[in-house]
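Only one protein chain is missing; all other protein chains are in place.
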Amino acid sequence: MVLAVEGLKKSFGAVAALRDGRLSLTPGRVTALIGENGAGKSTLVKILTGIYRPDAGSLRLDGAECSFASPQESQAAGIAAIHQETVMFDDLTVAENICAGHWPLHARGWRKGMIDWKALLAQAQAVLDRLGADLPLQARCGDLSIAQKHLVEMARALCHDSRVLIMDEPTAALSHREIEDLYRLVRQLKAQGVAILFISHKFEEIFEIADDYVVMRDGAFVAAGAIAETDTNALVAMMVGRAMGAIFPKRSVPIGAPVLEVAGLSHPTEFDDVSFTVRAGEILGFYGLVGAGRSEVMQALFGLTPISGGAIRLAGTSLQLNGPKDAIAAGIAYVPEDRQSQGAILPMSIRDNITLPLLNRITGGWLLAPKKEGAVAEAFARRLAVKAPDWHTRVDALSGGNQQKVVIGKWLATAPKVIILDEPTKGIDVGSKAKVHDFMSDLVAEGLAVILVSSELPEVMGMADRIIVMQQGRPCGSFTRDEFARDPAHGAAMLARAATGA
Amino acid sequence: MTSLKLAPLPPSSFTWGLRLMRRWELLLAVLLVLVMAGNSLLSPYFLDPYNLADATANFTEKAMIALPMALLIIVREIDISVASIMALASLLIGLAAEAGVGTPGLVAIGLLTGLAAGLLNGALAAGLGLPSIVVTIGTLSLFRGITSVVLGDRAITAYPEAFTDLAALKVIPFVSLEFALFLALAAVFALVLHGTVIGRRLYAIGLNPIAARFSGLNVARTKLVLFALTGLVAGLAAVFLTARIGSTRPNIASGWELEIITMVILGGVSIAGGAGTIGGVVLAVFLLGMAGFGMGLLNVPGIVMSTLIGALLLVAVAVPQLAARLRPKGKA
Amino acid sequence: ADKLRVAMLVKSLGNGFFEACKEGGLEAANELGNVELIYTGPTAATAEGQIELMNALIAQKVDAIAISANDPNALVPVAKRAAERGIKVISFDSGIASGRLLQLNPSNASLIGQKQVQMALDAVGKEGGEVAILSATAQATNQNIWIAEMKKELAKPEFSSLKLVSTVYGDDQADKSYREAQGLFKSFPNLKAIIAPTSVGIVAAAKAVADQGLIGKVFVTGLGLPSEMKGHVQSGATKSFAIWNPVDLGYTATYAAVQFTKGQLTGKAGEKVPVGRMGTLTIDEKGEAAMAEPFTFDKDNVLKYAKYF
């Protein structure tokens, strides 16, 4: 056992993020850490990497009690991590990004104590070679694609010969092929005797790569064991503390008239020749790798991105969008992919968030009308079963899933004809996920047209009536439910192939 | 509730203003009462309607500009060029006066000049998305530069009496037109910020400009309008200042921008955006004005006053932070 | 009876010239007895700052104000308001255009102009050469009057050998004045003399001359304080400079202000104002009066006076 922790506690003001962190890592084994959103996984990681100092608890390295006062100390002890958040300096070079924080210094001579740039380049090159990555060392990181950035982060973690490697949701932004590469690397490290902690919300990955598991709930340890001796249902039950029903509650709904018709939508640099039609009662899925340009298309439909060509027709009338205001007025709603920065105004109350896009409609355009606003907000918060004491609660006091419900509620309140959901379940735990899916089914049942953008194959396949696959800004295939749902394994392979252009 | 999901890192953003808002205004009000009481004790001349009326003249122009400046800072922008806008507006008023334009024309020219200067700031900062602090440092030099190039070593003093009388005009005994206008503007700004849809949108933009844009608000246009409004009010202030001193020099109102920003920040408007009230700003205006006047009555040099303001500002921002640190963990 | 309160409102605090004026003011107050002198001024030399202080003085209901103004026009309205409230306002040194009972000129403007031109000629010698003027702010009343007088003098035949090549403004800031002086050396390589009718400018110009190794080539003259100029006189950067005694000026201004509170004087032309040890002022048709001729300092007497101001 290389690293073991017990009874770790950490609070942020009133929030007890971690109440009883317990974990042990063994050389040459991959341990999966699972738990709902906010279970305290990342907090535990940050304690292990010296970013946070625990309020209480013990940490033993090779059996000896120790504590990390800074990230450097943790690194020196042989612990490396790829964090959940992107840790990237866009204006620095690839080489410096890899070595940031532990720039190599000249050890002797008159330059003693100064940064040794030659050694830095050599170090960076060596670790990139080990990863089999072909990246220009002097390129600015801001100019890299998201997958390349990920390689840089990985390189940073592997730069030192660590004995412990922590990966906090490393696959969230990776394509299938890149995930395969990642697995290969993990197995190689495992063979070298590295102890690995792997955090993910995706069970198929956990069963693919992990040897052991640790489950956390509400900041506390729940259970641990060997992966071989458990299954998904058991894990989910431990995570949420109860049993779960079906994950994708797809209901069949009669499909009506075309609502949104898009023809030849183009943008100079982001997407080209996108055409499709969504009908009332239909869920149209958009699948692709992260960075395929789906969000850009949706943002153009919502008037956020100006287009260079193409036509948009809503319920038969053609639209000229000069901004989201026009789109909202026409009956288009867009639930953006990044809830915290694009979706909600966190420090504002639930009510103020929900009524923001339709203040004019509720109030007549001038004076605020707190009562009327409250009524609207309450109606939608109820309908979505937002868990909060009242609608005065600030959104940043809600859990991620509830925040997402508020954002969806805000867009439903505009009474749209089409609602675009961009990665509506990204980073949301199983329980909240199921509720969002359930709700999606309700929406189409009411005759709305829904566009679902998702990078999770099971999700699009489970929910969509039709799927359009995009690759590098261009649509590259359209599949009906019959085509992909009849044989899920075959359908998944087909969609993945289309998305990667293989 | 068991699961709270906050930002993954401790919020580096500055939210003290938001949390402390209510208490902040109370504190300002208490301080104001203390200052008034102290002044009346220390100087027999303080509680004299004539004197108080005169005292308002010292800060009314700055106070007017503090109102739109507060809105700008609430939406995360700033305008450092306001005093230079005043100089430019005063210049054009002066040139027009020399050309024989009448009083209504002069007022209109002052307002229009301010508006145009504000629009330029807005076009660069909001339109092109350049950082407003840099843009307005640039226009600060530019506007005052134009004024000094045109005026050189000259001063314009040929103002018609009807125009200079604007400053002395009283709407009711002891209340000058200018001061009444400030009070009216403050009421309007307070209503707009706290009682209308526009105000709610300004806070939304200040708290999260991206989410605001994604919610259908026209962030760039709103900011442009605020810059223009700030320019317009600076033009209005220039009209009154010019009328009051009857003279335009290149260094007119120099250094006022910092005093105005100080009023706004002391009033509890957070420089990080999204927090602050007009009530707080108005209280800060009176607090600073009355403290300054009181010290003037005691013949304390003005710089001692600005030293105290500096110290007060530092204490004001530090205390909530310190309090938050010292508060025992685990209790909100 | 209550003490008579007289305020001396100067261009800015910290200026050595006005500190000396204050000494004179205190002397007059002591001499007259029963007079309290309030010495005040803004930190930066602006008219707005002076207006605020005027308001404060009006509010205190002082009996008289003697002001040296940063702007001749901007202070007029507030001076008139002071008069309406029964306060006697006079200006000294740098005057205000109207609304005051008396403008006390430290000396006669044409005398000052002539003196400076004469000193410049004495410094450069008979063959003459190029001279430049380094002034304070472009709006300073007294500066501009003196410059106009100097130009008049230069037009006369006895000064025809001097050629005025430029007038620059140092804004009464040490660094700006210094740079302007440097600029003059470069633009006019044949420059022989700089006339700086300002105590800040003359020091900066003399320092620039010394720093550039131009002692003996370019001479600085103008109006300055012996205490600040003694080093430069000894080094030779300045042969002679002039000033009226600021202590006397402060004394006279305070004394005159007190005289006005007595009620007989109205500021009409021809009125005589007794001012203690400085004799009597006669008000001219412009409402002005001159105190004394400027006094010249050179290396023989500068040390003696440097102790005082």
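A, B and C label the chains in the order they appear, each numbered from 1.
Keep this in mind: contacts are C-beta pairs under 8 Å (C-beta built on N, C-alpha and C of every residue); 3 or more make two chains touch, one makes a residue touch a chain.
FYI, contacts and distances are computed from a predicted model.
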| item | value |
| --- | --- |
| Undisplayed chain, where the name is taken from the UniProt record, one of "NADH-quinone oxidoreductase subunit M", "Sarcosine oxidase subunit alpha family protein", "Branched-chain amino acid ABC transporter permease" or "N-methylglutamate dehydrogenase subunit B" | "Branched-chain amino acid ABC transporter permease" |
| Left-out chain, listing which of the shown chains it touches | A, B, C |
| Contacting the left-out chain in the complete assembly, out of A:291, A:310, A:458 or A:477 | A:291 |
| Touching residue (missing chain; options C:37, C:204 or C:223) | C:204 |
| Contacting the left-out chain in the complete assembly, out of A:9, A:29, A:60 or A:102 | A:102 |
| From B:33, B:47, B:133 or B:188, residue that would touch the chain that is not displayed | B:133 |
| Candidates B:29, B:142, B:168 or B:192 - the one touching the absent chain | B:142 |
| On subunit A, residues whose C-beta touches the chain left out of the figure | 49-51, 70-72, 75, 83, 85-92, 96, 100-103, 105, 111, 113-115, 142, 156, 267, 269-272, 291-293, 296, 472-474 |
| Absent-chain interface as seen on subunit B, which is shown | 9, 12, 14, 124, 128-131, 133-135, 137-146, 148-149, 151-152, 250, 255, 258, 261-262, 265, 271-272, 301, 303-304, 306-311, 313-314, 317-318, 321-322 |
| Contact set of subunit C toward the excluded chain (per top definition) | 12-16, 19, 43-44, 166, 168-169, 173-175, 178-180, 182-184, 186-187, 189, 200, 203-204, 207, 211, 227-228, 230-231 |
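Following the convention adopted for this analysis, only the chains that are shown with their structure count from here on.
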| item | value |
| --- | --- |
| Chain contact topology (line, ring, star, complete or other) | line |
| Nearest-to-centre chain - CA centroid comparison | B |
| Euclidean distance of C-alpha centroids - subunit A vs subunit B, Å | 43 |
| Chain centre separation (subunit B, subunit C; CA means) in Å | 37 |
| Where subunit C touches two or more other chains at once, by residue number | none |
| Touching two or more other chains - residue numbers and ranges from subunit A | none |
| Sites on subunit B touched by subunit A in the complex | 1-10, 15, 18, 195-197, 199-201, 203-204, 207-208, 210-218, 274, 329-332 |
| List of subunit C residues in touch with subunit B within their complex | 13, 38, 40-44, 46-49, 51-53, 55-56, 58-61, 71-77, 81, 85, 97, 137-139, 144, 169 |
| Residues of subunit B touching subunit C in the complex | 43, 45-46, 48, 50-51, 54-55, 57-58, 152-155, 157, 164, 167-168, 241, 244-247, 249-255, 292-293, 296-297, 299, 301-303 |
